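Before I ask anything, let me first share the structure, which is written out below as structure tokens.
A single protein chain has been removed from this complex, and every other one stays in its place.
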Amino acid sequence: MGSFEFLLDGIVRAFELIVTLNPYILSITGVSIKVSGTATLLAAMTAIPLAFALSFVQFRGRHAVITLVNTGMGLPPVFVGLFVFVMLVPAGPLGFLNRIFTPEAMIIAQYILITPIITGITLSAIKAVPEPIIETVYTLGGREKDVVLTTLLEARFGVITAVLAGLGRALAEVGAILIVGGNIAYTGSVGGIGEGLSYTRTLTTAITSETSKGDISTSIALGIILIAIYLFVNVAAGFFRRQD
Amino acid sequence: MGSFEFLLDGIVRAFELIVTLNPYILSITGVSIKVSGTATLLAAMTAIPLAFALSFVQFRGRHAVITLVNTGMGLPPVFVGLFVFVMLVPAGPLGFLNRIFTPEAMIIAQYILITPIITGITLSAIKAVPEPIIETVYTLGGREKDVVLTTLLEARFGVITAVLAGLGRALAEVGAILIVGGNIAYTGSVGGIGEGLSYTRTLTTAITSETSKGDISTSIALGIILIAIYLFVNVAAGFFRRQD
Amino acid sequence: LDSTPDNATEELRISTTSSTCDTGILDLLNKEFENANNAKILTVCQGTGKAIATGEMGAADVVFVHAPASELTAVEKGSFINRTYVMYNYFVIIGPGNDPAGIRATENAPEALGMIAGKEQPFISRGDDSGTHNKEKAIWMAANITPSGTWYQSVGKGMGDTIMTADIREAYTLSDRGTYLAMKDKTKLVILFETDKEYLFNPYHVMAVNPEKFPDVKYDMSMKYINFLTSTEVQAIIRDYGKDKFDEPLFTPALI
Amino acid sequence: MAELFRICNLTKTFAGKDVLKNINLRIYRGEIFALIGPSGTGKTTFLRILNLFEKPTNGIFEFDGKPVNGTPLEKNRIRQRSSLLFQTPAVFNLSVFDNVAYGLKVRGFDKSTVEKKVKEALGIVGLSGMETQKARTLSGGEAQRMAFARAIVYGPEVLLLDEPTANLDPYNVAKIEELIRHIRDKCGTTIVIATHNLPQVKRIADRVGVLLEGKLIEVNSVGGIFTSPGDARSAAFLKGEMVY
Partner (left out) sequence: MAELFRICNLTKTFAGKDVLKNINLRIYRGEIFALIGPSGTGKTTFLRILNLFEKPTNGIFEFDGKPVNGTPLEKNRIRQRSSLLFQTPAVFNLSVFDNVAYGLKVRGFDKSTVEKKVKEALGIVGLSGMETQKARTLSGGEAQRMAFARAIVYGPEVLLLDEPTANLDPYNVAKIEELIRHIRDKCGTTIVIATHNLPQVKRIADRVGVLLEGKLIEVNSVGGIFTSPGDARSAAFLKGEMVY
């Protein structure tokens, strides 16, 4: 098979899989969205307050913490996966939770990976808000919560970028969730695409396993579905971001 | 082996590998830095001008291009790896370049992955620069290049964040380079740590192969080295970013 | 750092599976080959399916894998020539020491898997179309069972990862002997069934990428490599490999 | 009259430069105190200290009989009672209405009260009908008047005005001056105004302080200072001569 044919074949395959509403594909897509969506939500709920705290609360070692957070943007997924793995395995300190190879374990791993990313980008968005805006909030009698709300409003383009970058990273991520989630699909999926249902298999981990099977067309099809989902999110976000 | 022991063992192992200047580790670290550093440099050289063009040049479909670029932040590494793979294999359209399973192929894959990330974050940093600053450049007789330089100066915190996020992503990335680079080390190193030299093996791909061998301590040691490198870069960048 | 050793004359790209890499045998053999032929070997370790696909696209010179059916299809397509039998070993069924499905007592592999299915004990399938996975599917077929239910989980991963998963899940799985032995001290799982020579046979073949399809491949060097693997000396190395470390060899040479 | 601000031996240093030197001043409840002096003399810095945006380097600063320490809670408590109109007002990226409503919303006024008060305030400053315009598109003078409305709308006890009419035409200047007197007369508001407009000082102030190179060289009644200034350099400044 010529090389271009893989791509063409992948595109055709993607359409096929989508229009036929293939239940196996739907289920791994569902797991992808559920895991990455939840991880992004939790990460944003941690990262945005953290970025505000690091921007506005003065304390010793603040710059050191910021440097650490920024360094977190470079956490290798496989490393994070391993870390969560050794925590969650039955022999590990959190083994009693019995959460290894579950969607929850994947959410934890992605949460660790993307929280620093969202924090780092949000930090730089907050930094770009002019000081006089913040002083105006204070002189009008606003408290910290009003500073936060107004800064969010002024920096919203950057904050949305941060969250979208986190979501993109989570959706595309494979190294960590492969280790902690185990890429598990139930029944009938032995034969490949078309049967069975995902438990911890996502679009990315499925791409990895299809690739190692040498089934490049299916991998490309899955990749196209993944990109289409993220494109959809970005188009939606585009409407929010543009109106100013 | 208890779970915490993996971590402790990993930390001890990391120190051991570093202080003994293990040549195998040095060589895979070298490949990591060379590949990700080059990819980040090239990506920054594309992304920053692109972000400026998208910010200042008015054309039809500008918002659509911005949405596409942002969507690129969610490109799945394995997908990008496959794409570059089918392009570069001898059967592929660029096969004549004879670059599959080389560091160059890895640079290309990472370049594709991180260019949208750097562009997206830079875009939002540029957007935060007040319009009057730009108008002042123009009224003082500045041209487009002066607008770019002054905007860079005003948005430097955000632009540095963008480049660092790209570098972090590249250093941590494994899915794409595993496929196009092949995780090759010259003979002698296959059996384990301590011998041989890397050709296309990076810290992350080595982590992956050590993990699949079940050698979690060594994986963690390699992860620690990787994070240490990126921490060093962030500390250095911190000095630039802070001075204002 | 100069990553290319000095007097390397020619490079040979081998696309192979994780079991030859992870057991360390390939490393040993390649070193011998390099010393004897003043060559540089680049080894790409991946799933069997991908390893064959890599060769089919001309990205390797020689392919060393263990999936006879896929190999033959590729040879028929004209992607490879000179497919040569190098070595073999046997698959083993591993699982928790207390053997809740009671497969120790069974006669053959289909019967063993049948017990697992009957008791709905957790079974982890590689699900990656590898040689091992294809073998597993063949055994299910022979047992006339289509495995289904949440006890049967497919992970789409390499052998090492699959063993780790089965270990944590306290599940059964099918493994090649070499990888299991290499990981023996990292898992609680034990060999529960290995007596079936018919169904658990695991042959490794090497084959050269067809130079008529890809003129740039190092066909001469590939042939040297194939001849090297089948030479008496190398076959002897294969025969002895693992004895010191695991008290038993990992592979049996095909020719001696 | 009761003392509202009491400043003793106050000094403020920026980057090694003494911007305010040994200031002693009392400001009384319900008075209009004008602060005059050449550009760069420290007027803005002084007002910022009164609104707790700068911490005195040295000296005593009491508000309403209590020494000010600058804890966040205390800052908010004092700012709830006062309002600083910045020399260059910062405008929130909101409508004119929402900008003016800000201080009311922060104080938890109900919707209909907010609406009523904002409409009234906009009417007073001559911006009726511009409620829905984006505040960032206002002209210089319109923005200044909007900021004035925003500062007075919730009826602060202390009004700190930094050049409140710098960008206004004579008619609007007169209107704002009338408004300032009216606020003081009706509500007993204490007003401190920094201005370069000497006729304005004559028209609205009760007492005047002359700042020169960071020193308060004269504090006098408005009648006194224009007829018989107590300091030769004050006299020169009032005549528009060079005083430094």
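So that you can tell them apart, the chains are marked A, B, C and D in the order they are listed, and the count of residues begins at 1 in each.
The criterion applied here is as follows: contacts are C-beta pairs under 8 Å (C-beta built on N, C-alpha and C of every residue); 3 or more make two chains touch, one makes a residue touch a chain.
Since we're looking at a predicted model, the values are computed, not measured.
In terms of the touch definition stated at the top, the absent chain reaches B, D within the entire complex. Although one chain is not drawn, the whole complex shows that of D:68, D:135 or D:168 it is D:168 that touches it. Checked against the full complex, the candidates D:39, D:71 or D:227 give a single residue touching the omitted chain, namely D:39. Across the interface with the omitted chain, subunit B contributes residues 130, 132-133, 135-144, 146, 150, 153-154, 244.
Taking the whole complex into account, subunit D touches the unshown chain at residues 14-15, 36-41, 43-45, 87-88, 126, 133, 137-142, 144-145, 162-163, 166-174, 196, 198, 237, 240-243.
Here is the rule we use: only the chains that are shown with their structure count from here on.
By C-beta contact pairs, the most connected chain pair is A-B.
If you average the CA atoms of subunit C and of subunit D, the two centres end up 82 Å from each other. Shared interface positions of subunit C, i.e. residues touching 2 or more other chains, are given as 46, 54, 56-57, 157-158.
In subunit D, there is no position where the chain touches two or more neighbouring chains simultaneously. Applying the touch criterion to all chain pairs gives A-B, A-C, A-D, B-C.
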